[in-house]
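Okay, so here's the structure we're looking at.
One protein chain is absent from this view; the other protein chains keep their places.
Letters A and B name the chains as they come in the text, with residue numbers starting at 1 for each one.
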Amino acid sequence: MATAAFPASEREHYLNKDYGIRSWLLTTDHKRIALLYLLSITFFFFIGGFFALLIRLELLTPAGDLVQADTYNKLFTMHGQVMIFFFLIPSIPAVLGNFLVPLMIGAKDLAFPRINLLSWYLYIIAGVMMLHAMLTGGVDTGWTFYTPFSTAFSNTRVIEAGLSIFVAGFSSILTGLNFVVTIHRMRAPGMTWSRLPLFIWALYATSIIQLLGTPVLAITLVLVVLERAFHFGIFDPTQGGDPLLFQHLFWFYSHPAVYIMILPSMGVVTEIIACFSRKRIFGYKFVALASIGIAVLGFLVWAHHMFVAGISLYSALIFSILSYLVAVPSAIKVFNWTATMYKGSISFSTPMLYAFGFIGLFTMGGMTGLFLACLGVDVHVTDTYFVVAHFHYIMVGSAVMGYLGGMHFWWPKISGRMYPEGWGRLAALTVFIGFNLTFFPQFILGYMGMPRRYWQYPPEFQILNVLSTAGSTILAVGYVLPMVYFLWSMRYGKHATDNPWGAAGLEWKTASPPPTFNFDEPPQVSWEAYDYEHIPAPEEVPVAR
Amino acid sequence: MSEHIVSRKLYVAIGTTLLVLTATTVGIAFINLGPFNTIVALSIATAKALLVILFFMHVKYTSEKMTRVVIVAAVFWLLLLLALSMADYGTRLWH
Partner (left out) sequence: MHDSSAAVETHSPALRHHFADMEQQRDAASLGMWLFLSTEIMFFGGLFCAYLIYRYLHFNDFAAASQTLDIRLGAINTGVLILSSLTVALAVHAAQKGQRKPLVGYLLATLVLGLVFLGIKGVEYADKFEHHHVPGPSFHFESVPVKGHAEMPPAESSHAELFFSLYFAMTGMHALHMIIGIGLFSVLTFFAWKGRYTPEYNTPIENAGLYWHFVDIIWIYLFPLLYLISRHH
């Protein structure tokens, strides 16, 4: 393991190997494709964030005075669609996963590098279609596309948005396919299943969901498009159809989709906590199996989104019980993380701050999910801001924080540079404070009865809405800071060594940034995962010792 | 993939069996078995599908256990979708 920081410009690696736009747009190097995704999803994050900003601005006052009601419907619809399909679902798998999976298992690339590039192009095509839909009228059905409004009454670009998501779904399926085959077939000699980093287990579980769930969304969107274009009537009650059939098919994917969004983040948190506690993960097998368990159980709970929609009481009971069950493997992970930290040598680096934030906010988000799984409580708070707060605690407070933690943790590997640690911690704290100020009031608002997707509200709800909007501006600052200093670091940041954090994992045994084929020599693994007792803590880790 | 090369004769035999099963399912459709018509038809279809999977798609001869895992998992997931959806429609006792 090299200890001196070898300036990246003095040797060949994946960033300086070829120059020119063709070498990027026609690359099959998984690391370059990861960066292509990074730029694209960041772009869509801005778009989705822009819609969020408009929503929060409108909600500063009880009256509907910033935009028209129809426009407001478009704002929350497009915020949801963009953030879910074009930011959250690809985020960690397509950026960190693409970059790290071959490195972590000791391979030269993914199993199907050209399909990996195709995945990105499908994502871009889908993105262009979605942008076009947004610019030529938008969509106002809610990201959930409920029928018969979406199929028979909405006057917006439903077909185009639906087809856009159909294409994006294939991007997601191909990424999952690539990961599963890679993890099965391309591990280095000695890299057995029980030596794999738990991030890989998490991505494997995510890929299963992507493979088995997304196709159902795809066919559902096809049916919506056919119905809207040809008036088939499959979901239209006036033609004998059942709107609930749409909801069943839609949520069969869309519930597991939320596990696509959270599982990779959990994997990131596992890696970070082990490293910055300088300790082996407590209960490796439990964490690995819990990931798979979440993936499987996540498919059994979808109708908890439909408790008050008209499903039978008996099926509601079944889905309620199953929804309680799915919390168990998540809780197991939380206990394992905390047990890992117990008697560890903790350092409060930026990635670790994000991991702490994740654990606390995920616990709150998860617990409020259980409240929603309880039929009686759900009748009261469904379709209110309570639900909005619940899922933002998971998707923003947990998934995005895990993503940011991971970006900071692996930034030295990806770019060959260190980001400025002081600014990193400041940004993490800003995100945490901004997030809680934005979304905690929404739990109260929902419990007090403010419905979601409403453009105006009774005046007594205003103070909490104002707090929420204030929080969102702080949150925005917290998100912009890393973009600024990451860019800054690419030119002025300190050069990174192979392993600035003293972390376990094969990715840290090659240069920062890695050569195009990842390793100078094919690795042979003879040690267990997370063998921190044999890895000395480096000077880089900002620990007050 | 498979070291074992299936003989042409076996392929033709399987193909013939499939055609016979098709004729059978059409024939049985014209006999009144009540609710069992559907069950028999689907059973024959499943038998045909199994023949295609095991012989034409070489699953009987492959040593690769992941192939079987993938098939079983996919079919199981489909059954989950069908069963849990029907759990709603089947228990809507109000109409």
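Quick note on the criterion: a contact is a pair of C-beta atoms (placed from the backbone, for glycine too) under 8 Å apart; a residue touches a chain by one contact, two chains touch by 3 or more.
Quick caveat, the model's predicted, so the values are computed rather than measured.
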Original post:
Who does the absent chain touch among those shown?
Top reply: A, B
Original post:
Which parts of chain B are in contact with the chain that was left out?
Top reply: 1, 5-6, 8, 11-12, 14-15, 18-19, 22-23, 25-26, 29-33, 37-38, 41-42, 44-45, 48-49, 52-53, 55-57, 64, 66-67, 70-71, 73-75, 77-78, 81-82, 85-86, 89-90
**OP:** Against the chain that's been left off, what residues of chain A make contact? List them.
**Re:** 107-113, 173, 177-178, 180-182, 184-186, 189, 211-216, 218-220, 222-223, 226, 230-234, 238-242, 245, 248-249, 252, 517, 522
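The definition used in the following text is that only the chains that are shown with their structure count from here on.
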Subject >> Distance between chain centroids, defined by C-alpha means - chain A, chain B (Å) >> reply: 37
**OP:** Going by the contact rule at the top, pick out the chain B residues touching chain A in the complex.
**Re:** 66, 73-74, 77, 80-81, 84-85, 87-89, 91-93
Original post:
Can you list the residues on chain A that touch chain B in the complex?
Top reply: 184, 212, 216, 244-245, 248, 252, 299-300, 302-303, 311-315, 318-319
